[in-house]
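Worksheet for the structure shown next.
Only one protein chain is missing from this complex, and each of the others stays in its spot.
Entry: chain A
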């Protein structure tokens, strides 16, 4: 996928907290990468992690103390404290670490969950037609970003529309609700769909320095 655009960072993945995501975007904007995840492998791993994590914890604790002014959640370096680490072990006294999505968690009534699921399926989707302009192209296009479910699909849809995207270096950008021009791919997909008002594919000199090639899914 498009390396320059950091699509991996916005992927919804399941991994241990602090699992390698070093995105430390600013807090107030509310546009952060996913820093915390839970590893599906958690319950199968034997105990050895305990000692290492505890040593790592001290180092991290010191580092964290220095970072108090910044959002600890977003710095991706948060390790669990020892008592939580021990949950990973096969100690029979502790319940297993929760599976990725434990049954009945989060504690939201199914009625509410179903309504929200139905609404986000129906609502935004049909009304997400946005104008797409490509630098150098004489005509604009319209694309239903609601019909896509991910940045990958968006990329494919754009590629279908503008076949020259394959060849040249280009960077997709979009105008958000506040009127700012943003790089496509920074924020979670759902947030992008709801805030994107129009798309612009930048090419040529303007595109340089913004993230390089706009690579298409192979």
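Methods note: contacts are C-beta pairs under 8 Å (C-beta built on N, C-alpha and C of every residue); 3 or more make two chains touch, one makes a residue touch a chain; residues count from 1.
Assume contacts and distances are computed from a predicted model.
This figure omits one chain of the complex; the name its UniProt record holds, of "Sorting nexin", "Proteasome subunit beta", "Pyruvate dehydrogenase E1 component subunit alpha" or "F-box domain-containing protein", is "F-box domain-containing protein". Which of A:102, A:129 or A:147 touches the hidden chain is settled by the complete complex: it is A:102. The omitted chain makes contact with chain A at the following residues, 12-14, 17, 28, 30, 32, 34, 36-38, 57, 60-61, 64, 68, 71-73, 78-81, 83-84, 87, 92-98, 100-113, 115-116, 119-120, 122-124, 127, 177, 188, 190, 194-195.
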